[in-house]
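A short worksheet on the structure shown next.
A single protein chain has been omitted from the complex, and every remaining protein chain is retained in its original position.
Think of it as A and B in the order they're written, each chain with its own count starting at 1.
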Amino acid sequence: MGAGLAGLAAALELAAHAEVELVERLPAAGGSWQFDHPAVRDLVGRCDRAGVRLTMGVTALRWIERRLLLIGPGTRAWREADHLVFAGGTRPATPAELPLFGARVAGVFAGTVAHHLMEAHIALGRHLAVCGSGYWADLVLAEAPSHARVTVVGGDVPASPRVAAAWPGYAPVEVRGRDRVEQLVIERDGHARAIDCDCVVLAADQRPIRNVDGAITATPDVTYVQLCADTLTPDAVVDHAIATVAGLHGRNST
Amino acid sequence: MSGPLGRRFDVVVVGAGVLGCAIAAELAQTALSVCVLEAAPDVAEGASKANAGITSSFYAPPPSIECELIGESNDGWEELCGRLNVPYRRIGALTVAFDDDGVRGLDELETQVRAAGVKVERVTGEQARRHEPLLTDECIDALYYPDEGIIDPVRLTWAYAELAALNGAELRFRAPVLDVARDGDGRLSAVVTPEDRIACRYVVNAAGIGSGALSALAGGEEIRMWPRKGQYWILDRDFGQTLSRIVLPVPTPTTRGIEVAPTTNGSVLLGPDAEEGGDAEDRSTSAGNLRKIFAETQRLVPTVSLDRAIKTYAGSRPAADEPVRLRFDARVDNLIHAGNRSTGVSTSPAFGRRVKALLADRGENTAARPDRVTSLPPVPRVLLEADPVTVLDRRPGDAMVVCVCEQVTAAEITAAVTSAVPARSIEGVRKRCRATGGRCQGSICMAGVILLTANAHGIDPGQVGMGPGGGSVGCG
Partner (left out) sequence: MIINSPVGRFPFEVTGVGLVDGRIRLEGAMGTWPTSVEVTPSELPRIAARLVPRSAAVGAAVLGSAAALALAARRRSRRAA
């Protein structure tokens, strides 16, 4: 499940030993790497030749007793399978996971969402507090409008000229504001300070996406292929995927 | 008196919480014309949202109006929720004791519950653990209430509002009552909102925490209300599937206690605590309170884990000198107070009928109109279907899952943003159909939800509302 680089690499690795179907929620392979990334195109071609069944544009929702529920335009079915390989990608930690407490106000976005909206030229604020460094933070920094002042909290100090201030080693702990975020309280070693901002982007602490009921936590018939790291290269993702599924065909050969 | 003269209604209901909407739904099915005024941008923005989603079978001992209202409401949930597409399950609750003090508390409680004629069983710790296997070994004695249920309190409020609107009631949001007009006898003749002046024959005060201010404005009796803030953790559905009952400690005089409660969408609530005297608008969560809540619930159900936490939230329930107010004002002849400091959801069906009866006593024709609408069109919900293969593809978007965590389709979101009382914000969409409310909290689907909402209302994505305070996505 998941036709990003990890899912494609895992499917190809397993195809020599088993019948493999690769299910993808979006209508094309590639995931965050996008459909026309050379590594994606290469793996899609090789999966095709290796007999992997590519099912794109269909969402897997439940994994119950070795049956996977698939739903999408024109496809509504239960697929029987011996094993689920879950390559569902990663996302930044949510406020509850960080944990970040305080006011529930407009202007606090997951890095994934902030990036989509900024790319669409929706102005999210004049003073952005970006928490964390790495993939999503970089995307947000690249899209941040030139008039916006950017403060980075935690993570490594990014080299980007877009960053006006940085607080490495600090963690966001509290959101303040009435209708919209007005301040983000950050903390390091018990020292707290409040940063003025009208937008908070949560891009820290990568977590595996887990959204298939029955495959949220480890069971013997599910393997997760989700490399959680701040910076990822195609090679690292592919190598991790191959290494993770390497032992699987032996285990399921019965 | 100011403002342009707007429409004239028989009844103006102030407040679109669960009580205001339940009353509007009931009255709109009669010949009376109804307008609901809400200061917030959406339904259920006050106590109805801060609610734990439980339909009580018992709360206050008899004789009390609260006991009567719960009794009048509790048998009808399956029928009502079936008609209004509101998720509801009668799963039963356990009040558990850990020590001799707790056992004495249960003795007293049991006497009260039996006096109220409510179904209850006294069970041993062992028996209680058979009802709820996750219950702590520390539990030595418990009361089991088979008739307690769980409900989606926000969906219930929205459903009442939809039913009211489909029967012709007008619902106005961001419409606080700024002033009132009185005739020579001191009766209310109109209410004034920022937009216009609305003439009316009756005013129903269902303004929750704002009830006291409205009564003062109307020249009515003094209502003493103050906010009682409560905070919650929400744990994921994966943990939720292991929990089968509501688990509560022995209640104290001020609160039912911090509980562990399954929700109708499969997640689990831990909370609420009770903190008095703050600002009613304060919806902020705090590390200290939430850590304490977690520790207390861990004592009830040791397997609760913050690794399963998907969200924290806080809300305000009104605390009041008079727990339940359901009567005409003592001074203002045509002002009805409809307020409940705790069991608003549990008593809402009875509140609607009782307010109708109050008007009938005044000679109003409250007979049901033959052309009234009594049920809402069903929206197939993938999450609630054991085998959704059978319900999908009736309409475009049925088979397109937008929010994967909560299994919400484009059709469900479209229904939420295009209904009679539509969602205009991310929060509004989440309240109606759960999209963005799951494990990833919208990390994946929020951009899509924003665009579907913007498209439905013909606005810019940046103008879509975000957060309960009325702020929007875009800024600057």
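Keep in mind that, in the parts below, contacts are C-beta pairs under 8 Å (C-beta built on N, C-alpha and C of every residue); 3 or more make two chains touch, one makes a residue touch a chain.
Source: prediction; values computed, not measured.
> Touching the hidden chain in the complete assembly: which of B:153, B:448 or B:471 does that?
Going through B:153, B:448 or B:471 one by one, B:448 is the residue touching the chain not shown.
> I'm checking contacts with the chain that's been left out. Which of A:48, A:82 or A:119 qualifies?
In the complete complex, the chain left out is touched by residue A:119.
> For review purposes, identify every residue of chain A that touches the missing chain, sorted by number.
Contacting residues on chain A, toward the hidden partner: 1-7, 24-28, 30-36, 56-57, 60, 73, 87-91, 112, 115-117, 119-122, 135, 139, 209, 211, 226, 232, 237.
The definition used in the following text is that only the chains that are shown with their structure count from here on.
> Could you pull out which chain B residues touch chain A in their complex?
That would be residues 233-234, 236-238, 281, 283-287, 290, 306, 309-314, 382, 388-389, 392-393, 399-401, 404-405, 407, 438-444, 446-447, 450, 460-462, 465-476 of chain B.
> So in the complex, which bits of chain A are touching chain B?
Those in contact with chain B are residues 25, 59, 61, 69, 71-78, 91-92, 94-97, 99, 101-107, 109-110, 112-113, 116-117, 120, 122-126, 147-148, 173-176, 178-180, 198-199, 209-213, 216-217.
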